[in-house]
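Mind looking over this structure? Questions follow.
A protein chain is absent from this complex, but the other protein chains hold their places.
In this document, chain identifiers A, B, C and D correspond to the written order of the chains, with residue numbering beginning at 1 in each.
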Amino acid sequence: MDLSTSFWLIPFYPLVSAALIGILRRGAALLAPLSVGLGFLHALAVYFLPRPARLEHRLGEWIPGASFGFLFDDLSGLLVLLVTGIGLLIHLYSLGYMGGKETFARYFGSLNLFVFFMLLLVMADNLLLLFAGWEGVGLASYLLIGFDYEKPAANQAANKAFLYNRAGDAGFLAGLFLLFAQFGTVEFAGLSNLEASPGLAAAGLLLALGASGKSAQFPLFVWLPDAMVGPTPVSALIHAATMVTAGVYLFARLAPLYSVIPEVGLVVAAFGAVTALIAATIALVDHDIKRILAYSTISQLGLMFLACGVGAPEAAMFHVATHAFFKALLFLCAGNIIHALAGEQDIRYMGGLRQSMPWTYRLMGVGALGLAGFPGLAGFFSKEAILHAAEGYPLLLALGLLVSFLTACYSARLIWRVFWGEQQQPGHDLHGWELHTLWPLAAGVIVVGYFGHLSSGPWWLLAASVFLALAGLYLGREMRVFEPLQTLFARKWFIDEIYRALWLRTIGYRGSALVAGVDEQRVGGVAGVAGLGTSLLSWVSAWVDRYLVDGLVKAIMLITQGLSYPFRLAQTGGVLQYALFALGALAASMVYLWAKQGEIR
Amino acid sequence: MTNLIFYCFAAMTLAGALLTVTRRNLVHAALSLILSLLGVAGLFLTAKAEFLFAAQILLYVGAVMILFLFVIFLVNVESEQQVRPFSRQWPLAIATLLAILLAGAALFRQGLPLPAPPPRAASAAGNTEQVADVLFYQYALPFEAASLLLLVAILGAVLMTRRRDAALLDAESEETSA
Amino acid sequence: MIPINDLFTILPALVLSIFACALLLMRLEEAGLNVGFALAGEALTALALWRQSSYAGLAGFLGSVILDPFGIFLNAACWLAAVFTILVCAHSLAHENEQTGDFLGLVLLAQAGMTLVVSGVEIVTVFVGLETAALSFYILTGFYRARPESNEAALKYFLLGALSTGLLLYGFSLLYGLTGSTRFAAIAARLEGRDPQDPVLLLALVTLLAGLFFKVAAAPFHMWAPDAYQGAPTPVSAFLATASKVASFALLLRLCAGPLAASRSAWEPLVVAAALLSLTIGNFAALTQQSVKRLLAYSSVAHGGYILLGLVAGNRTGFEGMILYLLIYSIMTAGAFLLLASFEKDDLGQFRGLLYRQPWVAVAMLVFLVSLAGLPPTAGFFPKYQIFLSLIQTRHYVYALIGALYVAVSLYYYFRIAREMILEPETPLADVPSPMGWRAAVGVASILTLALGINPQPALDWARGALR
Amino acid sequence: MVTLLLLPLVGVLLQIVVPRRNSTLAWYAALATSFCTLLLPLSWAASTLPGDINLPWIPAVGASFALQMDGAALLFSILTGLVFFLAILASPGKPATFYALHLVMLAAAYGFFLAGDALLLFLCFEAVLIPMYFLIGVWGSQNRQQAAFRFVLYTVLGSVALLLGILTLYLAHGSATGNFTFALAPLTQTALPWRGFAFTAIVLGFAVKVPMLPLHSWLPLAHTEAPTSGSVILAAILLKMGTYGLFRMAVPLLGGEAWSASATNVLLWLSAAAILYGGFAALGQTDAKRLVAYSSISHLGFCTLGLFSQNSAALSGSLLQQINHGISTSLLFFLVGFLYERRGTRDLAQFGGLAKPMPRLSLVFGIAMLGSAGLPLLNGFVGEFTILRGVFAVHPAVASFSLLGIILAAAYLLVLFQKTMLGPVTLEANRTLPDLRLREWLIVLPLLGWSIWIGISPGGHFRLLDASVAAVVKPMLAGGRP
Partner (left out) sequence: MSTGHYLGVSLLLLCIGLGGMLLRRNLIIILMSLELILNAVNLNLVAFSQHWNHVTGQVFGIFVITVAVAEAAVGLALLIALYRNRGALLADEIRLLKW
């Protein structure tokens, strides 16, 4: 068995490691990076050694209609490399970052589990298995966001993430069922060369809903910023570099399907653009360093969706790759800063760190420039590719350009606020894993752009993006947003509030005091996620069950018991009265028979 | 003539019966019952049931009524006369009785006369012989069973009226006091 | 000289009366000896019944009695009840310082009377037998003559019983008058050509039914039953509630399927009314009873309603259901009452925590209760099932539905007892005494109830054979 | 197969002869008995299924002691044996009566799942009632009387309806063909008059036990008040009797009937409503067991959804989901029971942060919860997915509606998990709770293993179930009304 035919082993390295860690509860520091590293090496070998365009392997049947089939082609190969590669770096980084915590085993177990599911997701040869990975990464994400389970905020954020993902997944499943119903298969091989039909469009939309849940797109993006309570390497790996790009991967994988339903693509693109804009504006005014990066991620994902929507999944995948590098880099740098500042995450209390943390400054600078689309760095090329793809859609293009500008703005603002100005707290560069794992990432930010297909867009587009990036970087440093907009952005476009109101309207209930009470007492953290309406409904149905249904049963029982008394009281104990009853009945029967007899005669 | 005798006995029967159920005084009631039973015995005679007539007089008037009178004297007759003799449910009771009477009478009116019996030669034997014949031949089983019935009756009368043994009573009162 | 064949037809009654007389005459002091003697008599009776069963169709005393499987089946039901009663009574009687000899003599005499009722096909025989049994029952009910309740129960039972005897006799006299015969077969034959709606026949029918409804304690003629059952010594309640009812139903069936069969349209509404009233009154009145005996009494009224519904259906399934019901009813009701016999008092509270004190007693009681409620896998299910089946077969859907609904109501009160058994008692109650005979009776009854629930085929076969 | 029914009864006898005070011996005896009965179906699963048994039982009415084994029956028997064994394993130190009751129920449950005769099925259906009544009524918690009584009342009302339905079929079949029989196959697969009525009655009868939506109010109470083993058996076996009964008796009646579309429409919507209603109600609970109980209503909604979809894939899925529910819910009840044993309460407010003192228990709890919530690669997903896929092909609207239940399932289970296992340890009493003990491991491991097995490789199960489903569906499709 040579390396390429055994490609399907790649996901199982981390799985085995996770299982071993789970059982042994020790050796995590060795096993976890080792397994991912092995996977990475294997993937490298498979990817770069000569191989057919499509490697397939079927392990066995799973649910009827879907099997444990693995697939390795350029698309999944790219993601496998990203997942294992960046995953390896982040595992190593975590060795330092999470050092000294007692919960090493749980952390690395979960992380390995995540890598397994992510690999399952990208290597599945059918939608159902992909969905298994899809849900699995959601689970791993849940575990890792809620890693610090003694913190209620962490639990709530974890629940919220899982439930919003589930909401999207319900859409995904519905799309899956539609495909099953129409084509009888969900294998990718069977989903090409399709005819456009309303059913297909509906399925496409539903799958897109699933993708927007996982990739934190409008309207389901609110979980991602909250997920930042998780450990920073987790944010880097799951919520920036890999898991959230699963939606994009889905579009890329299903490109043949979406190519016949371009109108659905446009919807996706529009939502992507809107998401990108909203998230970018919020990133512009937020103060939490990780949340800024989170919104930035959402914004970038919006751009990728835009690309997918307009039928350029390869551009989106390109951006996925570059984004993975610079966003991971940014997050890990942010992690270093947070570590150095003893947990401080608010950029208003940072500043002037460029002296005390020079290496971090440089590395993060590279990351930020990459994000901002500084010409020559990775982000520039991939963003350029996306803009180029959107060329035919002026409105989308305009939004895209606006978002690139805003991206540059908030990147500059971030670096400026953190590293320039007055030093507020002393910091220091970290060493060991926490620093050295950043180098490959930075290198990636610089070089990886050239591996992609270089843009061949018109000159004006190129010029515009160069100009916007530079202008954004310049203006962004001290940018002040116009006041009403500032409020709008800072309150996140009131989206959480709108959700609440919507949920409430659906059940026609407006008593906020009671809602708050219900919120606090009954469902706690769920309220933010499933909405207060849900909690109220749940409360109502529990109430109905307890009082109405039970009450009815009790009432019937009481009435029946009450009926007992007339019959009992008739039995007075007097023997004369008994005789009267009996003879009365006799008399009645006689009269009855007499009357009836007369009738017959 | 037979008619007149019939009506006399019928009147005697019914009047005696009415008096029985209406008299306050128990002794009077018992005597009225005797009157009624004698009336019935007379009616038996008019229907040529001589044996039954004799049995009625002997068994009823001779035995049963003595038993009744005995019991009446055993219990305190005086106190019995002080209380309200009739039950409070009398309006309903009378309505019920009237309904039974009317419905019964109406049904009889419609149903009578009964179809004529197949003609049979009058038996030469006297009534008592005939009765004996039928009783010991056709009704031998009930006749035997009646002995059981009487045994039960005697046993019951003895058991129910027997006082409990003094010794047992003593033992019981000790138990209860202890 | 009475031919030996004739004597053979009344062999059980003969055996029973001989043993009864012997019991009364010997006046043994030792209760155990009396019980053993009575049981020996019962054993011989069983033997007699078994011998008789191979001479189906033999008539005796000029057609006064007949040996048919039907009679033997119901005689067996009475026999079971009597045996259970004999087994249990000694302890209760000793507790009250009463004579066992007289008691057992009366039980045997009552049973002798009932064998005549069950196998009699002639009015006078049946009537004398009925009266023998009834008088024995009056005395047995009042057997604890120092107890006011026992007196009262006996007196009420006697007064209403005598009234019913009067009505029954009145009906019999009219039936005789219409046909000139007292033999059922002859009566049926002579009624054949006549208008089944003949007014006098109707009068006879209505008085007969009234009398019989009294005897089977069907509402609204049932009112003596709860008082009598409650006041009577508990073993007598058991005997009364089962054997007496079986015998009376036997008579009712023989009449309704024989001479009165043609007048079905006249009596059917009456039977329906009685059945539904019995179900309603029995079930509802039992719902809130505190006295378990009284509760069981009302429940037995309700059971009478179910049995009558079989008569309403009137097809073969219905009759099968009825006699099967009677057999199984005898076992389970006798079992429940007899189990009660060991209890000092009969209020629900006595059962509190029984499961913890005497689990097997509780389990036995539960078996009876479940069976009374008619739930599988106990014997009580199949007769109810047969009755419902017959009602559905004859398109009496409404009655089937009503009957089914009352099963749910009855469940409530049966489970009140079960509920008490599993409640923790506030003050610990003493164990109820469990003498040998009681254990045997209760054990056998509960095992039979369970076994016939799991495999009712023997009973069903037998019942089916009894109606051939 | 008769051995399967007799063994538990032998066990009951054993319980009777066990010395009254020696509860350990009684426990061992019960364990041994239930384990032996478990071995039988396992051995059949490993080799071949035994042939049908048809002994005369009550020939007078056409009822026979007919047992038939097919894939579905096999799986349910294994589930029964396993769950009973574990339930007994989880309840040491109880009096012999307790175990005897379990063994009686065990025999009845086997009888029910194997029955090939409507009357036998009905008998076994009823036979579990009384033992369960006592189990709840005697060994339950504070409100047990009411719970036990309501359980009995509801079930009996249901079984009256069921009996009515069976009788209707029996009579209709008898009068149409002249063959009065209770054998299941002819009763359910012959086109008969009155089938609609029988269907309604039978569905009503089983719906109480499932329970389907408007008839569910006994369940939360019974679940909450029952002892751990009672809750487990109730959830894993007794509720299954409802769904399995529907599969055996009600579903085949739909074949070729004009009314079947409208009837199933109603039932499908009811099922969907149950999914949502149960989910919402579960969200609002503060008592751990009550929460799981409502989740049962929701999950069984999926089962009935599959049953009435008239789609063979969904039917298989439904059967598998019934097994799944048996596994996951009993696991959850066991775990809640372990917590209850340790803390004497099931109030969610009394817990929190238990992952700290008992990480292993919380891990198992988490897996159970995820299995129940329908995470792929665990058992729940396979069932729900297959059901919904099948239903989607037939009734997309109902299926989409039911999909919301999947979100809800995640919500309430996460709440349960969070409130018990996560967060800071707020109560001192929770700080020192011991983790899973050996016996408890023995209980959870088989269930966990099975759950993962189904999740990863349900093919074998499906092959077993498909044959049974085909036996139901084929005549259903063929059976047009004459």
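By definition in this document, contacts are C-beta pairs under 8 Å (C-beta built on N, C-alpha and C of every residue); 3 or more make two chains touch, one makes a residue touch a chain.
What you are looking at is a predicted structure, and each value in this text was computed from that prediction instead of being measured.
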Original post:
For the chain omitted from this view, which of the shown chains does it touch?
Top reply: A, B, C
Original post:
Of C:Gly142, C:Pro233, C:Gly335 or C:Gly403, which residue touches the hidden chain?
Top reply: C:Gly142
Subject >> Touch criterion as defined above, residue of C:Glu152, C:Asp198, C:Glu320 or C:Glu420 at the omitted chain >> reply: C:Glu152
**OP:** Determine and list the chain C residues touching the chain excluded from the picture.
**Re:** 123-124, 127-128, 131, 135, 138-139, 142, 145-146, 148-149, 151-156, 158-159, 162-163, 165-167, 169-170, 172-174, 176-177, 180-182, 226-227, 230-231
**OP:** State which residues belonging to chain B touch the missing partner chain.
**Re:** 2-3, 6, 10, 13-14, 17-18, 20-21, 26, 29-30, 33, 36-37, 40, 43-44, 46-49, 51-52, 55-56, 59-60, 63-64, 67-68, 71-72, 74-75, 80, 83-90, 93-94, 96-97, 100-101, 104-105, 108, 112-114, 117, 120, 122, 127, 130-131, 133-135, 138-139, 142, 146, 149-150, 152-154, 156-161, 163
**OP:** Identify the residues of chain A touching the omitted chain, counting contacts across the whole complex.
**Re:** 568-569, 571-577, 579-580, 583
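To be clear about the criterion, only the chains that are shown with their structure count from here on.
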Original post:
When the C-alpha atoms of chain A and chain D are each averaged to a single point, how far apart are the two points in Å?
Top reply: 35
**OP:** Round to the nearest whole Å and give the separation of the Cα centres of chain A and chain C.
**Re:** 75
Original post:
Just how far, in Å, is the C-alpha centre of chain D from the one of chain C?
Top reply: 42
Subject >> Contacts with two or more other chains, residues of chain A listed in rising order >> reply: 584, 586, 590, 593-594, 597
Original post:
Which parts of chain B, given as residue numbers and ranges, touch two or more other chains?
Top reply: 104, 106-107, 110
Original post:
For chain D, which residues are in contact with chain A within the complex?
Top reply: 150, 214, 216-217, 220-221, 277, 279-286, 294, 313, 353, 355-356, 359, 363, 370, 375-377, 381-382, 385-386, 388-389, 392-393, 396, 399-400, 403-404, 406-408, 410-412, 414-415, 418-419, 421-425, 456-459, 462
**OP:** Sort out for me which residues of chain B touch chain A in the complex.
**Re:** 87, 89, 92-93, 96-97, 99-100, 103-104, 106-107, 110
Original post:
What part of chain C is in contact with chain A in the complex they form?
Top reply: 155-156, 159-160, 163-164, 167, 197, 199, 202-203, 205-207, 209-210, 214, 220-221, 223-224, 226-227, 266, 269-270, 273, 280-281, 284-289, 409, 412
